[in-house]
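For reference, the structure is listed below as structure tokens.
What you see is the complex with one protein chain gone and the rest in place.
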Amino acid sequence: MTDVPTDTPNRRKLGLLFWICVGWISLVVLMALIADLLPLPDPIIGNYNGPQNAGPGWGHLLGTDDLYRDILSRLIFGARVSLVVGFGGTALGLILGGVPAMVSAYRRGRIDTLLNTTSYVVLAFPAIVAVIAIVTFWGHALWKITVIIGVAGAPLIFRVIRASTLSYATRDFVLAAKALGASDRRILAREILPNILPTVVSFGLIAVATIIVLEGSLAFLGLSVQPPTPSWGNMLNESAGLLSGGKGQTNPWLVTFPAGAMFLLLFSLNVVSDKLRSHFDVTEIKL
Amino acid sequence: MGRYIAKRFVLLLIIIFFVSVASFFLVHLLPGNPTDTILGPNATPANVIIVNHELGLDKALWQQYFIWIGHVVGGNLGQSYTTHQTTRAIIGQAFPIDLELIVFSQIMAFAVAFPMAMSASRRPNGLFDQVANSTTFGMLALPPFVIAPVMVLLFAVHWHVFPGPASYVPITQSFWTNVHAMLLPSIVLAMGSIVVYFRLLRNDLIATLHEDFITMARSKGLSDRRIMWRHALRPSSVSLLASVGVTIGSLIAGTFVVELLLQMPGLGYQLVFSVNQDDYTVVQGITLVVAVAIVLVNFLFDFLFTVVDPRIARD
Partner (left out) sequence: MTPLLQVEDLHVSFATPRGAVRAVQGVSLSLQQGKTLGIVGESGSGKTVLSRAIMGLLPSQSATQTGSVRFEGAEILNAPDRTLRQLWGTQISMVFQDPMTSLNPVLRIGRQITETLRLHLGLDRGEAKETALSLLMQMGIPSPVERYDAYPWQLSGGMRQRVMIAIALACAPRLLMADEPTTGLDVTVQAQILDLLSSLQHERQMAMILVTHDLGVVATRTDEILVMYAGHVVERAPTATLFSQMSMPYTEALVKSIPRLDQPSHTRLLAIEGRPPDLLTPPTGCPFAPRCPYAQGKCHEEKPPLVAGSLPGHSYACWFPLPVRQKPAKP
């Protein structure tokens, strides 16, 4: 009937919100990286000459907590925990889960069935419980937590990337490459990877957000990186302790600011991931 | 249909087996020694040998596993080193709280998400749809440990709409106090579920409403309402039911968070407590129970699929 249009009106524009969120994420990462160089008060040792539980003010832009520590400083240093676990854990999950997924989905056969069933079984075990148990007995160091959560995320990443690879591996252009004598490694790298890349990036950002939430929940339970090292979940945990301690002792800023920081970061990650996905997904029905 | 259920049941047993192995080895293969924990400063070599023998820790690992499984099947999950309550009793007291929380929150979530999705799908990209989509998208960035403290601060401390922490009372004791205390945590948990359920159902409904059989249903003179409830809803519910299996993990995490915040003695609270006490039998027991419960719930939902969409059972 009519010719297929050459332009693709379904490709959504990225938009202003997208770039604002990219900017925010970059800002947070940047601040976390250069935290030591910034003129911030010590996040661990409070200034006992200064105010306690103060609201935002000139000396302390976001106020102080009940141990006289500057909240802004703790937020910036605390970002490190979320970012390291989030990005590090995702990277680990991609390596441990994503790479085998690509190979397994492409090769098929018994190994694929075995890995797939295993992932299904492993996923049946609730992540948070496993993580709590392991962290309890192994330790709370940042790198350990990153490894644990990264490994915990690997099965899910495995399944998503496997599904994505499968949808491309069976297509004709792969068969054509094979017929031309391309090696498996070349096919995976040159034919399949570029095609699944949008899904990987988009899902990867969601994974980062999910892992940040997982670590945050863990920290809120008091089981992540231990105080006095700041982390956003920690800070919320402390605020929770104050909340239950009776009405007069609440510091609303200690709740609002870490919660707000968490919200903004998660929101930005979700927006970026979502916009990327709809930008690249030309098969999506525009409803 | 029987075949389908039978297959899932076998799978269920296999998974439970693996879960039990994982729960067991989780605790045993990691550094950290229950003996040292129990003896503390009295950990002389002689004492260590005695306690090890008492705990059965000097046997081969796989032997220990089977002994443990034997105990578990018999209902013996060991006991806490610190409180000397049996693990079973601890879990028995804690479990109803979690059950109530989850049931309450999920009922709320369904009650909100379903009508929302049905309204939104009637006019895709209409005002309601856009507002609903934006709101739920925002809520994705508000996990329980972020939103719960804020809500407690506002609604419990600032405005006394809900009771604050440590207000939990068993339902058998006082119905209204219990319900009142359950409201805030249930709302927090429901929020996360509403987001997932709404988005899935709304997308599925919109896709289903485009199908030929819906046009056919219209041509039969059926009202929009009837079409929505009788024709569109069922085929669209599958991915929602499927999502329960995936979201239950974060639901459990959320439950633990609100329990701790509001000091409700549920499984999460007990777990954290035992963790802080290095009480490994309790940790192991709770891990096993929670994992098995989740697996069972998944199995139950697998069964529900076939009721909702009979195509799934055909093999």
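Per-chain residue numbering starts at 1, and chain names A and B are given in the order in which the chains are listed.
Throughout what follows, contacts are C-beta pairs under 8 Å (C-beta built on N, C-alpha and C of every residue); 3 or more make two chains touch, one makes a residue touch a chain.
The structure presented is a predicted model; accordingly, all values stated were derived computationally and were not measured.
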Next item on the list: Could you tell which one of B:69, B:112, B:179 or B:308 touches the chain left off the display?
Entry: B:308
Next item on the list: Determine which one of B:138, B:235 or B:265 touches the chain that has been left out.
Entry: B:235
Checklist line | Identified contact with the non-displayed chain, of B:22, B:217, B:262 or B:291 | finding: B:217
Check: Can you name the residues of chain B that touch the chain not displayed here?
Finding: 211-213, 215-224, 226, 230-231, 234-235, 308-311, 314
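The definition used in the following text is that only the chains that are shown with their structure count from here on.
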Next item on the list: Measure off the straight-line distance from the CA centroid of chain A to the CA centroid of chain B, and report it in whole Å.
Entry: 22
Checklist line | Residues of chain A defined as touching chain B within the complex | finding: 121-122, 124-130, 132-134, 136-138, 209, 213-214, 216-217, 219-223, 233, 236, 239-240, 243-244, 247, 250, 252, 255-256, 259, 262-264, 266-267, 270-271, 274, 285, 287
Note to self: Could you list, by residue number, the parts of chain B that touch chain A in their complex?
What the structure shows: 14-15, 18-19, 22-23, 26-27, 30-32, 124-125, 137-138, 140-147, 149-150, 152-153, 156-157, 164-166, 206-207, 248-250, 252-254, 256-257, 260-263, 268, 271-272, 275-276, 278, 280, 283-284, 286-287, 290-291, 294-295, 298
